[in-house]
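Complex shown without one protein chain; remaining protein chains in place.
Chain nomenclature is as follows: A and B, assigned in order of appearance, with residue numbering initiated at 1 for each chain independently.
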Amino acid sequence: MAKRVGMEVAIAASEAVALCNIDMAAVYPITPQSHIAEHLSDIVADGRIDAEFVTVESEHSAISCVAGACATGARVYTATSSQGLMLMHEILPIVSAMRLPVVMGIANRAVSGPLNILNDHTDIMSQRDCGWVVLFVENGQEAVDLTIQSFKIAENKDVMLPTCVNIDGFQLTHMVEPVEFPDQKLVNKFLPPRKPYATLHPDKPVTMGTFAMGDIFPEVMKAKDEALKGAKKVVLDVFAEWKKLFGREYKLVETYKTEDAECVFVTMGSMGETAEVAVNELRKAGVAAGLVKIRLWRPFPFEEFRAAIGKAKLLMVMDRAIVHGGMGGPVSVEIKSALYGEKNPPAVHDYIMGLGGRDVAVDDFEAMAKKSLEAYRKGVEKDYEFYGVRG
Amino acid sequence: MSLIQNFDLYAPKLVDRKEYLCSGHRACQGCGEVLGVRLVCKGLGEDVVIANATGCMEIVSSMYPFTAWEVPWIHVAFENAAAVASGVEAGLKALRRKGKIADRDVKVVGMAGDGGTMDIGLQALSGAMERGHDMMFVCFDNEAYMNTGIQRSSGTPMGASTTTSPAGKVSMGQKTWKKNVAEIMVAHNVPYVATVCPSYPLDLIRKVEKAKKVKGPSYIHCFTVCPTGWRSASELTIALGRLAVETLIFPLYEVEDGKYRITVDVENPRPVEDYLKHQGRFRHLTPDQTKLIQERVYQEYNKLLDKVENLQAWSDLKYDLGMLD
Partner (left out) sequence: MKKRKWPETWQEVSPGCIVAAPANAREYLTGSWKAQHPVWDDGKCIKCGLCYIFCPEGCIRETEKGFFAADLDYCKGCGICAHECWPGAITMVQEG
């Protein structure tokens, strides 16, 4: 029977990485990822795992370093946040195009400017198009479970794509939560040694990272797109296997009290737990509220999302990022596109909330629901709104 | 004809005949850089993994679905050749130690042009060398960003006309002196640093073999003539490399454990004019500007001689500072 311990989530995430028998990690410090990097270095320093731990001189070099190691067939990990992820941006689409199964932990933090070290989703949203498998977690247990699952998803021979696990910086990474660590033997069974597609070694020389001219580039892009789309099925298979071995069930899109819901919150990340409490409070006040939590962001689970919202008439999208000069928040844009073509789609109200670590509490969710319902009942179309902004 | 030239004349028959970069690559006619790579690879052999930066060598050798490489090779991006190489080194090290790959020595080599080494690649190179990875880094220096159209880099010499430092009515072309990355590498305590030139193939191969044996970082700076960018005749590639050495513009030396040694002695140095006159990129220079270059060449060579004569190997330094009793 696995033991439950109280542990800071960032530390728990690096303990999860340690269970995965990685061969190499490269990190560069940035708040709030640092605890992940520091604890992983403690684990290596104590000899608990046998891995090369490279303290590189920038995040760009961190992702380049793990890409190089991954190409030799090693199982690799890195972690970053915000500005670090922005600095890695150049290399992210290259890693996915080269089909290298790098796993990255991201402690989500606002992107400068102005400088802000607190939580929001702008960092990962700026990497939407990079061709990575993108997962969001809501609590410490999910951070542990999905980190381990990420290696299996990424290394699957039909995927072979880098995967990242998004953990809200400070809001989640620095919280002490109860977590249950899976048994090492079972993890070894779940995650056998990596079988790389090709490796850099003189035993069998290959050339990686060739360039492509216009006569083949679009075909390469389509192949990558198909691989990412196909990753959805692999994620489902991995979730199913996890449930069998460890008893915890995960879905691509989680639902909470949506069966008879009239208005439904849509969240990603740790705010989902706050939203759950808000749904309960609203229900007590007679509002048929529900909640949908998106766990898999890329490839976006269009079918599962449409099924999850059921017959809800009103969606209140909690966007923790803003797409300047666009339609509001990136999640609402994705959702509207998911609903395009549906007969009688629900109204979609987009709230830009929680930017730069601004706290969004239960009563804020209740206030947003009240606002939306009022507008909806009046038949008023609602443009995206920066919730709680003074002025 | 000096003794060195005579030796070079007869010893080539002893060179490894295997080609690690095959014909069919798309380098320009007379490309000094691809010759440099070809010769460096002869010094490296087949137990290598090469991490290459974006640049001429990457482009001419790896257009999908073709590769000119016989050895394992990876290209990721422009500024991270050294970071990718350090990752390859760490990966191979871990996998070998954990018994997941063959117990076989494999040398990891980072390769980049002057831009990918001295400018955009300098951070990654500095980090990799500081961390002490068991890897070699070779800079193929053709003195500009040739692949993108001959733009200036910090490796471009004073007075050279490039597309972003063109000679014009109010400009003499490049206005700054060439950055000395070999010295930066010595300052990183890299155990073996050397300058090479394909015009001296045996010196080059010997130095590469030496660098390969180092258990730790090593750095080779390879001077490569670019007929396209330098506006020189394609058949003069070797001659120009030789002239660069004979005019003391590019001295061939090695720094082993901090000890400097000039490996190709130039008994009768030639005036820089002899080198500059064959290259279109210098044709606008006035006699005064040429004199400026000549003076600087002497100054730099004197600095080098000073180091050769006075600096000892680091492990030989035995100053008694009286604190270790």
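Keep this in mind: contacts are C-beta pairs under 8 Å (C-beta built on N, C-alpha and C of every residue); 3 or more make two chains touch, one makes a residue touch a chain.
Note that the structure is a prediction, hence the values are computed from the model and not measured.
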item: Residue among A:A74, A:M98 or A:L282 that touches the chain left out of view; value: A:M98
item: Full-complex contact with the absent chain, from A:I49, A:I117, A:A212 or A:A367; value: A:A212
item: Residue ranges of chain A at the interface with the undisplayed chain; value: 97-100, 160, 197-198, 205-210, 212, 215-216, 218-220, 222-223, 226-227
item: Hidden partner chain, residues of chain B it touches; value: 8-10, 12-13, 15, 17, 19, 21-32, 34-35, 38-39, 61-62, 64-71, 198, 201, 227, 233-239
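The rule we apply is simple: only the chains that are shown with their structure count from here on.
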item: Approximate Å spacing (C-alpha centroids) for the pair chain A, chain B; value: 43
item: Complex contact set, residues of chain A against chain B; value: 23-24, 26, 50-52, 54-58, 60-61, 64-74, 76, 90-91, 94, 98, 193, 199-203, 205-213, 216, 220
item: Touching residues (chain side chain B, partner chain A) in the complex; value: 46-49, 51, 58-59, 62-67, 69-77, 79-80, 83-95, 97-98, 100-102, 104, 106, 123-124, 126-127, 130-131
